[in-house]
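Contents: one structure, followed by commentary.
As you look at this complex, bear in mind that one protein chain is not there, while each of the others sits in place.
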Amino acid sequence: MTEGHIQEQKKEKARRKKSRLPMLAQAGPVSIWMILFVTIPLLFIIYISFMTRGPFGGVVYKFSLDSYKTLLDPIYFTVILKSLRVALFTTVLCLLLGYPFAYYIAKQPPERASRLIMLLMIPFWTNSMIRLNSWMLFFQTAGPVNNLLLKLGLIQKPIMFLYTDPLVMLGLVTGMLPFAVLPMYSSIEKLQKNLLEASADLGANPSVTFRKVTLPLTMPGIVSAIILVFIPSLGTYTVTDMLGGGKVLYIGNIIKNQFGSIRNWPLGAALSVLLLAITALLIFLYTRFARVDELEVV
Amino acid sequence: MEQVKTKRQGKHRLGHFFATLYIFIMYAVFYLPVVVMVVYSFNDARKNYSWMGFTTRWYAKLFSFSNTSLWDALIYSLIIAVLATVISTVIGVLGAIGLKKFEFKAKKFINMMIYVPIIVPEIVLAVATLILFVTFGIQMGLGSILIGHCTFCIPYAVVTIKGRISGDNDTLEEASMDLGANRLQTFTKVTIPTIMPGVMSAAFLSFTLSIDDVVMSNMLAGGSQSTLPVMILSLNRTGLTGDVNALTTIMIVIMVISMLIYSAIRRRMARKEAQA
Partner (left out) sequence: MADSIVSLQHVEKWYGENHVVKDMNLEIPEGEFITLLGPSGCGKTTTLRMIAGFEDATSGIIMVQGERVEEKEPYQRDVNTVFQNYSLFPHMTVFDNVAYGPMIRKAPKDQIKKRVEEMLGLVQMSGYEKRKPDALSGGQKQRVAIARALINNPRVLLLDEPLGALDLKLRKQMQLELKHLQKKLGITFIYVTHDQEEAMTMSDRIAVMHGGNLLQVESPAEIYNHPNTRFVADFIGESNIFFGKVVRVDGDMLSVETAQGRMLTKGSGFAQGDEIFVSIRPEHLQFADTASEGFELPGRVFDQVFIGTLHKTTFRTAGGKEIKASRIDADPGLEDGLERKLFWDPGQSVAIHPTPEDKQEAGK
């Protein structure tokens, strides 16, 4: 190796160091945080899900598939199926209600559209627990809905809305709708008007244009909406806790309970792993439509 | 010809009417809980089971500071939200720039990890963090809640700010260095100001996510002080009193007013620029 070569190598090293310092300073903190508080906890919970439940709660570090077997127990299995069903209904409702809503806003002049979006966000700055509580007040036994129905003579006895699945669904749908509207809005907004005009010009009536042009081109927004509604709905426990009053159990409540009074950590971990697996599956399906970083999350 | 035209117009007008009606109903549903919240803050009942008449006594009670636990919860929530906002925004700004500008081996992996807290149900991450912290004997309290909040705020901050960094930023930084500014000067005088709107919305988003969080705050609190949302969740069992409604009503009023002031300032600045 010639002297020149060695010098070149030294220079190269110095250069690399020079560009590495700003890189470490900028990308370092976020990388460390994500690894410490996302990657490691998730790996750890997968590990715990294969351990044994301790006699007085906690974990005995011995491999076992008991937690996963427990998931197949009818008591839990029906809850899982019910959670999936409710999350699915919520998602479908959010799409059906949200798409026309997003479409309407997207067709407004830009200034007005951004004002309408703002108007949509404001209610969500109120405390979410209080919003759920408001639904309870609205539908409670002596609340405005029952009072009105009684006064109109439509019912003789107040209806028990509280702690029922339909009220939980109402809470979920009204809480999740913005997360369906926003991604669909931004993909409808990107849709070029001349494409629709071209379609009309070529003889397609509005419904054909919608099916053949609008719907396929806004698919990424729709799939984003599905993910951003279905997954949180499946994992919720606050909505069910408030509006279900602890009587209506979903996956989220069961997970939470394993870390409270019941203390079966491996079971809680296994349920969490189940949610992770469902999430991963949906993301895999999503990547067939678009890239993950195109997911319109904010 | 005339008739065809009016028929077409008539059809459009009818469609327009139903569309507007639909949008109006949707907004009404979104605002209904807010209206109920405000109305029941004036309810003259010991507990909000039914409407008992108008009163302002809940506001009076709130500002007599007799319900110290409510104020404690609010202050605790605010402290956590402010800290989480600062930490998440700083890490988010650096991370967004770093992940956009540099190529390194783990970059793809880190980008993936950033989407995990956004997509995966919060309960899963909360429980995972709880197990880890308990197993390794980490004390629960303000610190653990703060870590939990930052874990979901940082990704939102990174994604928000990243969207603000365009391809132009690279050459703007080069132009700055070309004119004699070193890396630090370039960062503070060029990079940060150009992405400022993104930084502001990242900070705003972090604050709203943190102050409203229940799941992390609940799971990672240990036996310590509850945040306001957690307190409301637990009080809900026994029925909420009107002062909670009064407090949250005041909070939303403050938020909306500060948002209006912020956008008015921005609009005025834009107008000034247009005049120059």
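Here the chain labels run A and B in written order, and each chain numbers its own residues starting at 1.
Methods note: a residue touches a chain if its C-beta (ideal position, glycine included) is under 8 Å from a C-beta of that chain, and two chains touch if they have at least 3 such contacts.
As the structure is a computational prediction, the values presented were derived from the model and not from experiment.
Peer 1: Out of B:Ser41, B:Thr151 or B:Ser176, which residue would touch the omitted chain in the full complex?
Peer 2: With B:Ser41, B:Thr151 or B:Ser176 as choices, the missing chain is touched by B:Ser176.
Peer 1: If the hidden chain were put back, which residues of chain B would touch it?
Peer 2: Given the touch definition above, chain B has residues 168, 171-172, 174-182, 185, 189-190, 193-194, 196, 273-274, 276 touching the missing chain.
One rule holds in what follows: only the chains that are shown with their structure count from here on.
Peer 1: Roughly how far is chain A from chain B, centre to centre by C-alpha average, rounded to an integer in Å?
Peer 2: 16
Peer 1: Touching residues of chain B toward chain A in the complex: what are they?
Peer 2: Going through chain B, the ones touching chain A are 19, 22-23, 26-27, 29-34, 36-37, 40, 48-51, 90-92, 94-95, 97-99, 101-102, 104, 106-107, 110-125, 127-132, 135, 147, 150-151, 154-156, 158-160, 163, 183, 201, 205, 208, 212, 214-215, 219, 228-229, 232-233, 236-237, 240, 244-245, 248, 251-252, 255-256, 259.
Peer 1: Please name which positions on chain A make contact with chain B in the complex.
Peer 2: 19, 22-23, 25-31, 33-35, 37-42, 44-45, 48, 59, 97, 100-101, 104-105, 119-120, 122-123, 125-138, 140-144, 174, 177, 227-228, 231-232, 234-238, 241-242, 245-246, 252, 255-256, 259, 265, 268-269, 272, 275-276, 279, 283, 292-293, 295, 297-298
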